[in-house]
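The complex appears here minus one protein chain, its other protein chains still in place.
== subunit A ==
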Amino acid sequence: MSGFSQIMRRRAESLVELYPERRSALIPLCHLAQEEAGYLSEDMMRDIADLVGVTPAEVYGTASFYDMLHTEPVGKYLVGVCTNIACLLQGGGELLEHAEEKLGVSPGGTTHDGVFTLEEVECVAHCDKAPAVQVNYRFFGPLTDETFDELIDDLSVGKYEGDVPSHGTLIRVHREVGIEVPMEEIVAQRRESDAAIASRKAALEAAKESK
């Protein structure tokens, strides 16, 4: 195992720069580490410590507080079944039991092939679609035993490769701007946006009429 790759290290450094104090980047960097290594390996924790100016023990001590941060390897897909009150009332508890059977593991366990880790999760704020399931923090619901099986089967054959990326929650989050955006860019964006606004207005009107 090793720490951050060159590319990821640059992303990490740019995140550190966003904060008045380096330590604030600790949790975002943990997400980057999980995106790259799947979990917080010791090497990753050393790298993070180095980047934010604390000891690796402090990184571990902080990370162990948070549900999303894993200091042991987890599966490619984190399957979280919500059993909190709104989901419970719609069968979330029974869905979790079914998920245990389908995957052959208890909550916290990982399938032998290393593809799925099952978790019992707290409310994921998807309550109007209860019972809800999250896979690498992408939400699905309401699910039945049958549609849960379908979801797992589809994930197994790679059908969701595009929709459910690795469980680094920042994998598609990219800050593209510094505090000073050049004035030319701002002027260009305004010019573009004038045209774009006009076309969006027309599109929204058309959508309203067709309703």
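In this text, a residue touches a chain if its C-beta (ideal position, glycine included) is under 8 Å from a C-beta of that chain, and two chains touch if they have at least 3 such contacts; residues count from 1.
In the analysis below, contacts and distances are computed from a predicted model.
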>> Just to verify: the chain that's not displayed, which of "NADH-quinone oxidoreductase subunit F", "Anaerobic dimethyl sulfoxide reductase chain B", "Electron transporter SenC" or "Fe-S cluster assembly protein SufD" does UniProt list as its protein name?
In response: "NADH-quinone oxidoreductase subunit F"
> Per the definition of touch given earlier, which of A:Asp128, A:Glu161 or A:Glu209 contacts the omitted chain?
Replying inline: A:Asp128
> If you put the missing chain back, which residues of subunit A would it touch?
Replying inline: 18-21, 23-28, 30-31, 52, 54, 61-63, 65-69, 83-86, 88-90, 93, 122-128, 130, 134, 136-138, 169-177, 179-181, 185-186, 189-190, 193, 196-201, 203-204, 207
